[in-house]
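A single protein chain has been omitted; all remaining protein chains appear in their positions.
First chain written, first letter: the chains are A and B, and each begins at residue 1.
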Amino acid sequence: MSDLKRGISRRRVIKTGMAGILATGVSPLIISKGAWAQEFCNNPEVTGKAVFGFNVPLTGPYTEEGLDSLNGYQLAVKHINGEGDGGILKTLKPLALEGNGVLGKKIEFVTGDTQTNTDVARDGARRMIERDGAVVVTGSVTSGEAIAQQALCQEMGVIYMSGLTHSNDTTGKDKRRYGFRHFFNAYQSGVAIAPFLAAEYGNERRAYHLTADYTWGWTQEESIKNATEALGWETVNAVRTPLGAGDYSQFLTPVLNSGADVLILNHYGLDMVNSLPQAVQFGLRDRQVNGKQFEIVVPMFSELMAVGAGEAVRGIIGTSNWQWGLEDEGTKAFTTSYGSEYGVPPSQAAHTSYVQAILYADAVQRAGTFYPPEVIRALEGFEFDGAGNGPTLYRDADHQCFKEVLVVRGNENPTSNFDVLNVIGQTSREEVIYDPSIFGGELGPYEPNQC
Amino acid sequence: MLSLSRKDLISLVIFAAVVVAMPLWLAPFGAAYPGLMQKFAIAAIFAIGFNILFGLTGYLSFGHAAFLGVGSYTTVWTFKLLGMEILPAIIFAIIVAGLFSLIIGYFSLRRTGIYFSILTLAFAQMSYSLAYSVLTPITNGETGLLLARGDPRVLDMAFGNQVDGAGLPFPTLFGMELGGYGGFYLCAVVLILSFFISQKIFASPFGMALRSIKSNQMRMSYTGFDIKPYLLTAFVISGMFAGLAGALMSVTDPLAGAERMKWTESGNVVLMTILGGVGTLFGPVIGAWLIEYFENIFSAINYNMLNGFFGFLPDGVRDVAVTVSSKFVGEGWHLTLGLLFVVVVVFLPGGVMEGVRRLSAYFKDRTGRTPEPVTKASAAE
Partner (left out) sequence: MNVFLTQLLNGLDKGGAYALIALGLTLVFGTLGVVNFAHGALFMLGCFCAVAFRYLLTIETVTIDPEQLSPWGAPLEVKTPVIQAWLGDFGAVLVDYSVPISILLAVPLMLLIGIAMERGLIKHFYKRTHAEQILVTFGLAIVLAEIVKTFFGPNPIPQPIPTALRGAADVGSWLGFAPHAITYPWWRLIYLMFSGVVIAGVFAFLQFTTYGMVVRAGMADREAVSILGINIDRRFTVVFGLAAVVAGVAGVMYTPLLAPNYMLGMDFLVLSFVVVVVGGMGSLGGAVAAGFLLGILQSFASMNEVRAIFPGIDQVIIYLVAVVILLVRPRGLMGRRGVMEG
């Protein structure tokens, strides 16, 4: 392989035929499944091992999410390799995995620390691909990380399964052929939460948005605004707050006399952990405005954020990707499996990570090869059930999963840190589906580049 | 113009050999892959440039990440607007970073000491905050500036270099696509050039003037010597180095994110320089490599690897060894880094280079030669 060039990509190999292949000095690997030259980055048939790369923050503000994700991934590896109780392998339908690894190969894994920094995340992904021979990279806790990694993985010809990423851009404007998202997005949050807001708070409300001033915050603000205005709500104001502001008093006091009767916090992570309790301390929820009880809504929730916000979260409505208290078989299987392994119930970070790893492995098994275009085709349009969210579709047009979205409410009387959220309803998959063209973007080619 | 003293020439040759041979000697440390070696080279360039300001003049800038970020953004924008050729992008990045540092330097250098440091910090933090939020149309905010198929790329289009297939274009050097090792060797060559330039500056009358500013600014002023232009030149040069480093980051990986401008990034280069040895030629490079190594390799060690590493031990002992050592790697790598800082500075005032000096003095002593007179590396105030 020529070191100085970025290899000879598959598209050119095809273009120039055998001459091109011989010119690169690499003999093609013919695998029984197809007659084409399966020459791609970290081909396990060549390297002799199937390595998964788990790239999550182990330091910095999202460490807890990162560690939970990592737990989920490690459990997935166990189950794929046939150790433990099998988890959702018992409930996932259809299922190609046989509990003996993937295509007869035991899965190995490597880990990395993204520090919640896009540059570091890409460095980590490159290490996994270039040094450790990872055939798939997965993990993120912010959309910035996810988009940066999936763009890199596209260039290196390695599939990327994102973890926590809620921005519409991940499978919208910045979608990539090699990137897949199981997690839901801001648009779905807006559609899912709207009927519950109408039922709880009525159709005549005046909403005030506080929005984290970066890409994710904007997409969520826009999505929630559209959804609530469709209900008949009026948007009084939408104010942008700096990321990591810490103290939100100067943004909260103007809400008091704005005439608004609902505060919508488009904040995530530490921003929300600080802004919600402060909003409660300012007495917002004790107020009567326009003859109505003042309410606070946090459209995007996670258990870890809810724990961090403490008592303030009680009674607050939001959406969630998944919750361990669900009653379906897949959730039960996963929760029991995770609980007996780690002694605590899984968070949605652990769940989406776990499912993503299983889904990738299963797709490889179904495709019968690790060759990325085949695996991508196996995932595209894949319809499955039993992973904890009911019937789910991996849409081919944007690589977004479509499934029920949970609407949750902060538990009024939690008995522990693990039941801070109650599921109050599910918005069906049909309702949260949308036309992929509204967000634009382009998936790019199937053919893998060389790493 | 290109001549060097004998001692410097030997240093340069050794340095070049070490850099070019990275894929060999880094292999046993698990760091011989293009992605990290590129980072090694780029961080070293950044630190070398920073050392020209801090090491020579003693002015501690806490805002050099701004120039790194500006260099990156300029590079990606050049790719998007003009074309994927690397050289124009790098040149533009250096020029823009130079102009940017000229403005910031002009204002910041009106103050000295900590007041100067906070001024540079404030300028950089403003750049970061704005790039993350209000300037999103230019910087693409949180997501970072990425290439797109729809970019104009005027020059590429004019020469008919269309993107083939459906993928994104790659940066090219004289029409040649740069892959992993190609990118590394490009960075390596630039690093060796940077080292050479830094040697020239250290040995030049200009460098002498800077050093005398550091040792006694007052006396310099009294002799009727106008120090401002010298300081500003040093500031701009180091800003251009930072721009170059930022450009290379985007050349090897076409993305530019606002996080590159954050104070932690500025702090990082300060730490690299101090850890290695302020005011020495090799010090900043060593410091940069150490910190990059911890960030990329130590953080990636997990239980499985430790179990394998201690596999030769009996079960009980192994468990203890793995549990204890796991606190220092993986999610605990920060702890190791913190301890390293403390240990180095307590035992080796003057950074790692001080250790090297002591070691060589020790060996010279043993071979019966008289040790060189001790010139304590004195860092800046």
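The rule is simple: a contact is a pair of C-beta atoms (placed from the backbone, for glycine too) under 8 Å apart; a residue touches a chain by one contact, two chains touch by 3 or more.
Here the structure is a predicted model, which is why all the values come from computation and not from measurement.
The hidden chain makes contact, of the residues B:V134, B:L193, B:M208 or B:V320, with B:V134.
The residue touching the chain not shown here, chosen from B:L9, B:M126, B:M208 or B:L359, is B:M126.
In the complete complex, the residue from A:N274, A:N321, A:T369 or A:Q450 that touches the missing chain is A:N274. For the options A:N100, A:S249 or A:S428, the residue in contact with the chain missing from this view is A:S249. Seen across the whole complex, the unshown chain contacts chain A at 60-61, 63-64, 67, 213, 237, 239, 241-242, 244, 246-247, 249-251, 253-254, 256-257, 270, 273-274, 277-278, 281-283, 286-287, 304, 307-312, 324-325, 335-340, 343-346, 418.
One chain of the complex is left out; on chain B, the residues touching it are 54, 60, 107, 110-115, 117-119, 121-123, 125-126, 129-130, 132-135, 217, 263-264, 267, 270-271, 274-275, 278, 327, 332, 334-335, 337-342, 344-346, 349, 378-381.
Note that in this section only the chains that are shown with their structure count from here on.
Chain geometry summary: the mean Cα position of chain A and that of chain B are 33 Å apart. Residues of chain B touching chain A in their complex: 30, 32-36, 39, 129, 132-134, 136, 140-144, 146, 149, 164-168, 170, 176-182, 185, 249, 253, 255, 257, 259-260, 295-296, 299-300, 302, 304, 330-331, 333-334. Taken in their complex, chain A has these residues touching chain B: 2-7, 9, 11-12, 58-59, 63, 67, 108-113, 117-120, 122-124, 126-127, 129-131, 142-144, 147-148, 151-152, 154-155, 167, 169, 174, 213-216, 240, 242-243, 442, 444-445, 447, 449-451.
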